[in-house]
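Removed from the display is one protein chain of the complex; every other protein chain stays in position.
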Amino acid sequence: MRRLKAIGALAAAGLLAAACSSGSGTKSNTSAKSVVTISNENGALWTCGFSPFNGSDTLLSVGFVYEPLVFVNPLQNGKTTPMLATSWKWGAGNKSLTFTIRKGVKFSDGKPLTPADVVFTFNLIKKYPALDLAGVWSVLSGVSATGSDQVTMTFNTAAVPFFYYIADQTPIVPAHIWSKIANPVTFTNAHPVGTGPYQVNPCTNANITYTANPHYWQPGKPNIKKVEYPAYTSNNTANDQLATGQAQWGSQYIPAIKEFYTSKNPAFHYWFPPTVNVSLIPNLKNSLLANVKVRQAMSYAIDRAKVSTIGESGYEPPANQAGIVTPTFTSWLDTSLTSKYNYSYNPAKAKQVLASAGFKMGSDGIMANSAGQKLSFSVINIGDYSDWVASMQVITQNLKAVGIALKPDNLTNTAFDAALYAGKYQLAYYDQQTFGPGPYYELRNWLDSANTAPIGKLAASNFERYSNPATDTLIHSYAATTSTVVQHSVVNQLEQVMLSELPIIPVVEAVDWYQYDTSNLTGWPTPSNPYAQPAAYAYPDMEQVLLNLKAK
Amino acid sequence: MPISGVSTVGQPGQEPATGPAAGLPVPPATHALARMGRAVRSNRKATTGTVLLAAFILVSLFPGVIAHDSPSADAYSPRLGPSTAHLLGTTAYGQDMFAQLVWGTRNVLIIAFVAGLATTGIAVLVGVAAAYLGGWWDGSLSVLTDVLLVIPLFPLLIVIAGYAQGGSTLVLILVLTVTSWSYTARQLRSQALSLRGRDFLEAARVRGERRLYIIMVEIIPTMTSLIVASFLTNALYAVLFASSLQYIGLGDPNTESWGTMLYWAQNNAALQTGQPLWAIAPGACIAALGAAFALLNYAFDEIGNPALRPMRRRRIKRAS
Partner (left out) sequence: MRFALRRLGFFVFTLWAALTINFLLPRLMPGNPALAMLSKFHGQIGPGTLKALDILFGVNTHQSLPAQYVSYLHQVVTGNFGTSLDFYPKSVTSVIGGAIWWTLALVGITTVLAFVLGTGLGILAAWRRGGRLDSIMPPVFVITSAVPYFWVGMVLVLIFGISLHWLPYLGGYYVSTDTPSVSLSYIGDVLSHAVLPAAALLITTIGTWILTMRNTMITTLAEDYVRMARAKGLPGRRIMFDYAARNAILPNLTGFAMSLGFVVSGAILIEYVFNYPGVGFMLLQAVQGEDFPLMQALFLLITLAVLLAILLADIVTALLDPRTRTAG
């Protein structure tokens, strides 16, 4: 038949073409052993802008081209590695911080790095607040060069934890280039010049190639001379590249990862280190949710293990009500507290607690109080995150079993943000967007009343509208000290707040997505050697990974 | 895709399906339906289509009888293969796939029938009004129909659903109804036009019947066959478009439906992780339901235009 013949001819042509083409699925990069290809789906093509101060371009420039003063490892409780600064020291009352800047560092255009560049960088982001992504000038009062190789920063308030944002999260840019830019906020920076191990060479819509910086200050590094960073517009394609071995470093959410990825090759591995809590967020201004017993009942009723297995395919471990992410921050967890309060899965206890609060089961299966108010709530969720939608289905079923009715409202990203930040919701499901080298960073976001706002106004991170002056005092006392003893004591008390006041209900722990191929490369971060956050989108950690990798 | 391209039923100049030759009295609607019933039974395509459709309707009416598991409860081990306990296996969330398929039938059929009926209703209204009222009405309604006919429907649906950022089944039905009536409206208008000059209508007007009466009692029953065919077309496209929208994530992912099963299967890379049934089975059901509607539609075409019927080889009796 003509049609079959035509299709046959097409197929044959295609097969022939497939055989001839160089992009074959089984070919591995044996010709270029010191190349690593990253698979991190961005949803769009590259714009070839590399400004380290532009939120969408930081992950492409900071770590590759730009470096911070100090590398702080959040997975090892803030272990520090000097980068552009060789040492640092806190001044009296922790109100000043002095860095000694490394000598002999050159930018990729050959010009030397001096303390003046550091001072310039910080003053640049002071002058243009839109560039201050980490908000360091909320605590700094001044930055200046002191001595021949030092920079001193003065604070307007004790803010020891801000060391992370100042030293690790602020990329140092060359003054001789950026001082000439008329509008740094809109500057796309297509040809970035920095002190980091790589240069951009070249960038197209479909792919960025990074080549080793010949002026890099660590001798012999980087071992990996070329990094390819293709632009993937869909998760499927990015995942497929990993499964066929064409990309070796993944930062992808891969469904059924064993069947899809690790079963294809014994050299394929993955590790998902937990970072922050994904929580059910009650609006504490809601009269029913303001009752702590209702929140307690919810915490008892949710089968966190099942949410983890079913909603998140087991990738995201169950969280605990104390809000401490384990195993990342296990050393901070006060186990005597958690066993005292014991919020493990217990639907019978949930019903008990509700009964003791005066709620009775109605004929429709929903608990109601004597005034006739039903425990029936809408919960907003991001419809785009299918794993969160699936998790919410499990949570809904869990709560239904104890008489609490949830109605999921799956919104778009923008609509969700608008509702959450303004407090226009009853329950929400979300996680904090920033991760730091200790549980303090996340807890502060949730619990500090400075981070909240009245309903209708935008809250910074305290979306549930929690406010307790005693908690604020605790948080400020942590910020004022460098003593780990004091810090642990404060965190224990914050755990007590989480367990007794339940401002939010952590359900599972969000993770870094990370896949790696050990066929030709070694030096990857692993659970036994967590020397940096392993996701390719984590900056500046990916620099540490790239510096550590080498061909077998 | 129009099932049979330019339908030969209802073209100007053609004999309408159940209309008599000029001058003879028109049989009442009930007889027309009875004749249709006989025609369905004798036509193989129609029978297959009817049987399929009836099967789906039965399943949607009594889902609990056929599938004992709850479709939404994440009650089982995830990613099990087919077995006697789970006929099609379980999804990545531990739900019984067969139960989802069975319970999802309801949502699909509701969309098919409600959207199909509503769309056909609008099409009949617009098509017959344009033909019978003529003049300015005909001109403007025809232009409206033609414009909507030409604007590509699926992109329009995507844009509307995109602004609404998805929605419940009701929103889907509403959006489908408002946009997809133009093709069948055109066909109905053609046939109504061909009836306009008919004697039986002239007779009714001379009798003094009102226009509305003539439309409702004389014209529309004569067009029963085409109206049924239109309903089948509209139901088919309602199913295909609605499932497509749900598949790409513009429906409500928490409803039980074949399209949403496909959405979840896609999100979990079902094909690539050894769970092909999760994607193939709901698609096959959509195809089967679509085929039922399409077969019935095609059969109605054949009933209307005898020339299209399959030729049966006549055995020629030889004189002995």
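Lettered A and B in written order, each chain numbered from 1.
In this section, a contact is a pair of C-beta atoms (placed from the backbone, for glycine too) under 8 Å apart; a residue touches a chain by one contact, two chains touch by 3 or more.
Treat the numbers as computed from the prediction; the structure is a model and nothing was measured.
Engineer: Where the complex has a chain not shown, which of B:I57, B:A75, B:A164 or B:I220 is the residue touching it?
Structural biologist: Within the whole complex, the residue contacting the unshown chain is B:A164.
Engineer: Using the touch definition from the top, which of A:D149, A:D417 or A:E501 touches the missing chain?
Structural biologist: Per the contact definition at the top, the residue touching the missing chain is A:D417.
Engineer: So one chain is hidden, and I want to know which residue out of B:I57, B:A73 or B:A291 touches that hidden chain in the complete assembly.
Structural biologist: B:A291
Engineer: So which of B:F56, B:W181 or B:Y247 would be touching the chain we can't see?
Structural biologist: B:Y247
Engineer: If I consider the whole complex, including the chain that's not displayed, which of B:A67, B:L141, B:L188 or B:A279 touches that chain?
Structural biologist: From the options B:A67, B:L141, B:L188 or B:A279, the contact with the absent chain belongs to B:A279.
Engineer: Tell me which stretches of chain B touch the chain missing from the display.
Structural biologist: 1-6, 8, 45, 143, 146-147, 149-156, 158-165, 183, 236, 240-241, 243-244, 247-250, 262, 271-272, 276, 279-280, 283-284, 286-287, 290-291, 293-295, 297-298, 301, 305, 307-308, 310-311, 313
Engineer: Even though one chain is hidden, which residues of chain A still touch it in the full complex?
Structural biologist: Residues of chain A in contact with the hidden chain: 1-3, 6-7, 10-11, 13-18, 20-23, 25, 27, 37, 43-45, 47, 56, 130, 186, 188, 204-207, 228, 230-234, 236-237, 240-241, 246-247, 384, 412-415, 417-418.
To be clear about the criterion, only the chains that are shown with their structure count from here on.
Engineer: Show me the residue ranges of chain A that touch chain B in the complex, using the header's touch definition.
Structural biologist: Chain A residues touching chain B: 236, 239-240, 243, 254-256, 259-260, 306, 309-311, 313, 383, 386, 389-390, 393-394, 397, 408, 410-412, 415.
Engineer: Inside the complex, what are the residues of chain B that reach chain A?
Structural biologist: Interface residues on the chain B side: 72-74, 78-79, 92-94, 165-166, 249, 252-254, 264, 267-269, 272-275.
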